[in-house]
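Missing here is one protein chain; the remaining ones are kept as they sit in the complex.
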């Protein structure tokens, strides 16, 4: 009780000089720690107690000085009594002060096991920006980081799952060749490949299939456009970017593959429902077969798959055993077995 | 231009309109949308015999048995199809509509038989990539003859590549009057790319069948179709 009183009534001039060491140590410790509010409050109350007892002590000393001057004028005997009395008083106050300091020290040392400014990142600094229009930034950036972390977690998880299932039939002949796939420098080379390499690859695929004709043209610079003619069934336009398939468009054999300027039309979709569906499935196949590490193999697999459409209107669906269902032939081909299925009969 | 199959729908009791209605509802169940009307007509010209009336040359009979069929199809409204039919040979010419104006100039050689004009008209349906035309065949006199169903599959132009899908589609709304073998006309051209002329030749084939079928019950039209009785009325 006395200590709190003293702290509030204590003189302002004496406080800073006497108390300087205490708040400094405690303040420095608190900045670094991650204390609970209760502990902090306790610390502060102890600090207040120290300051209160210190003030009391100084006040007593000052009182002592004034009193002795007055007493010297009247009585010497009472002076000695008085002196002994004040000495005991000062002693008790001093003891009190020492005790308070000790408890504070003990409390503060337990409060600050972690020291230093190392966790203060740029993000924290951004939060300190006083400009009102910048205050949102901190929050947004934090959300961003959180989502990044989530995406990263999901991708690692999905990578693990996909890596286990052997959907890509040609990429991993056996589990031992996993190390083979890790050829990171190959990625950048697929986009910028010499034209001869693309031509040679398409030529070799062309030789592989008797009834499928591939012609390469480059109407728009270095990237090739491959025109596929599959028997008398369909025509396809495949846009390559280096060795990666970028877009696939399938049209009927009768449909014009040139635009009004006489160039290859790589955008206009087919007018026929069947080939619109085949185009959709071919785009899906393109994504399925895409593997940036083995681009030539992915193109080869894609064309093998596309070649399986040579019996589009004649082969019945594997599941329902009908050719026509929903007024459409089986327009979907299984990626590995190349078996025909209707869009809605897919396994 | 896709592959076209022409199929006669049996109508033994000559219900006519009722049977057509039945086909309409069946095709509607497949999701077909009515999409306008169509008409295919066929005029037939015979080589004149008037000269042999004056001067009967023996042996000239071998060359006179020629028929010139002029067909129009609303699917290709700017074209006239002229099919010349002589024993064992058929030549189909695809010409501009102006060809019709040329015919009166050939009147010294070929004359039209007005009462042999035959036409089919009806509703045109589209369903996915199929075009279905259900027409009722009638003579110029208005005499009802039967039902002709034309199915065209737009996505393919070679019969060999799409006969299974066409057959299944035809059977799905016409039942088992569709044989599992392709019609003889398509069978003869199984690996060839089909064009509009092939459609018209199939129509002519069917029209001839209808005319011949009428020859037995209706004796009057048979005598009119004989080359020799002259009704030299030329269209102008």
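Chains here go by letter, A and B, matching the order in which they are written, and residues are numbered from 1 within each.
The rule we apply is simple: a residue touches a chain if its C-beta (ideal position, glycine included) is under 8 Å from a C-beta of that chain, and two chains touch if they have at least 3 such contacts.
Keep in mind that, in the parts below, contacts and distances are computed from a predicted model.
From the set "BUB1 mitotic checkpoint serine/threonine kinase Bb", "DNA replication complex GINS protein PSF2", "Phosphatidylinositol glycan anchor biosynthesis class Q" or "Mediator of RNA polymerase II transcription subunit 18", the protein name that UniProt assigns to the chain left out of the figure is "Mediator of RNA polymerase II transcription subunit 18".
The chain not displayed here makes contact, within the full complex, with B.
Touching the missing chain, out of B:3, B:68 or B:131, is residue B:68. On the side of chain B, touch with the chain left out of the figure occurs at residues 14, 16-17, 20, 37-39, 41, 47-48, 51-52, 54-55, 57, 60, 63, 66, 68, 72-74, 77, 80, 82, 84, 86, 89, 91-102, 105-110, 119, 121-123, 136, 138, 142, 144, 197.
Everything that follows uses one rule, which is that only the chains that are shown with their structure count from here on.
Separating the CA-averaged centres of chain A and chain B is a span of 71 Å. Per the touch definition, chain B reaches chain A in the complex via residues 1-2, 30-31, 127-130, 153-158, 161-165, 168-169, 172, 193.
On the side of chain A, the complex with chain B involves touching residues 231-233, 252-254, 272-275, 312-314, 316, 322-324, 326-329.
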